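Moving on, here comes chain A:
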Amino acid sequence: MELSISIKKKLPHFDLDVSFSCRKNRLLVLVGPSGAGKTTIIRILAGLDRPDEGRITYNGEIWVDTDKNIFLPPQERHLGYVFQEYTLFPHLTVARNVAFSADDKRDIPSLLQRFNIWHLKDRKPDKISGGERQRCAICQAMARRPRLLLLDEPFSALDAVTRQNLREEVRKLKRELSIPVIHVTHDISEALYLGDDVLPMVSGRIVRKWMVQFMLKGRPPEQEKFSEDMEGYDSHDRRDISVLYDSLEVMQ
Partner candidate 1 sequence: MRQYISKMLIIGFIILGLSLPAVAGEKLLVAVAANFILPSGELTKIFQDRTGIATEATYASTGKLFGQIVKGAPYDVFFAADEKRPNLAEKQGLADKPFVYARGQVVVWTAKRTLCGATDWQTVVKNPEVQKIAIANTESAPYGTAAMIALQRAGLWDTLKGKYVFPQSVAQAFQYAETKSADVGFCAYSSALSDKGKKGCFYTVPEAPPIIQAACILKGTKNRSAAERFVAFIQSSEAQKIKEKYGYR
Partner candidate 2 sequence: MDMTPLWLSLKLAFMTTVVLVIMAAPLTYLLVYIRFAGKSFFEALLTLPMVLPPTVLGFYLLLVMTPQGNIGRFWKAVTGSPLIFTFAGIVVASLVYSLPFAIQPMKAAFEKIDRRLLESAYVLGLSPLSTFFRVIIPNTLNGLAASAILVFIHTLGEFGVILMVGGSIPGETRVASIAIYEAVEALRYGDAAMMCLILVPISYLFLLIINRLTRRQIYGT
């Protein structure tokens, strides 16, 4: 099962232009400064936004093809999406939220237990903590047995301790799932902790895919390649890329 995306979209401050793919059992992280276009990509993957041109396919099934005027609505993509906030329906209890689109209602109790929120099942979202809400959101997405899981800065609004706990959970989850997972974050350490593939993004573009190699093999970028990467970026972006590279190097 592979997700493949290649899209372009004109945004207010820059043009989005990305191509990548993600196989099952792999967690791909899009990392970069705020406003780099990461959320837009996720929304386009989910079907909540449209690219100006491009293609998205999943396992051979065409989700988007601007040439052929094909667009599969979000309802039919059968994926899971965890937002940063406002994921849960305020009028429903935790249990009902998770059951909202559940494939098989019998899955729910085990899901709730696995994410440690079974004891909260009859509470409403406003009566549980932020971390618990995000756990519930993950359960809600998983209950549907999605073909693809999208996480859009799901932990950014939480405190450091909760964040770390939830990262652990996602890491464990990743090993169990046989679907592609795409995770968006602005936090480098989180990216490295979770990602099998890490795609740094600045101003709508992925800063060279061979960065992935760099991290897996632990080699710093060669000087020429470094300046090649900087081509096409303005000074502000170059600064961002430098910071990214430096942080990644530090993390190594």
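How were these candidates chosen? In short, all candidates are chains of the complex that A comes from, given by their letters.
Assume contacts are C-beta pairs under 8 Å (C-beta built on N, C-alpha and C of every residue); 3 or more make two chains touch, one makes a residue touch a chain; residues count from 1.
What you are looking at is a predicted structure, and each value in this text was computed from that prediction instead of being measured.
J.: By the touch definition at the top, chain A has one partner among 1 or 2 in this complex. Which number?
T.: Selected candidate, touching chain A: 2.
J.: Across the complex, what residues on chain A touch candidate 2?
T.: 46-48, 73-81, 83, 85-87, 89-92, 100-101, 126, 140, 144
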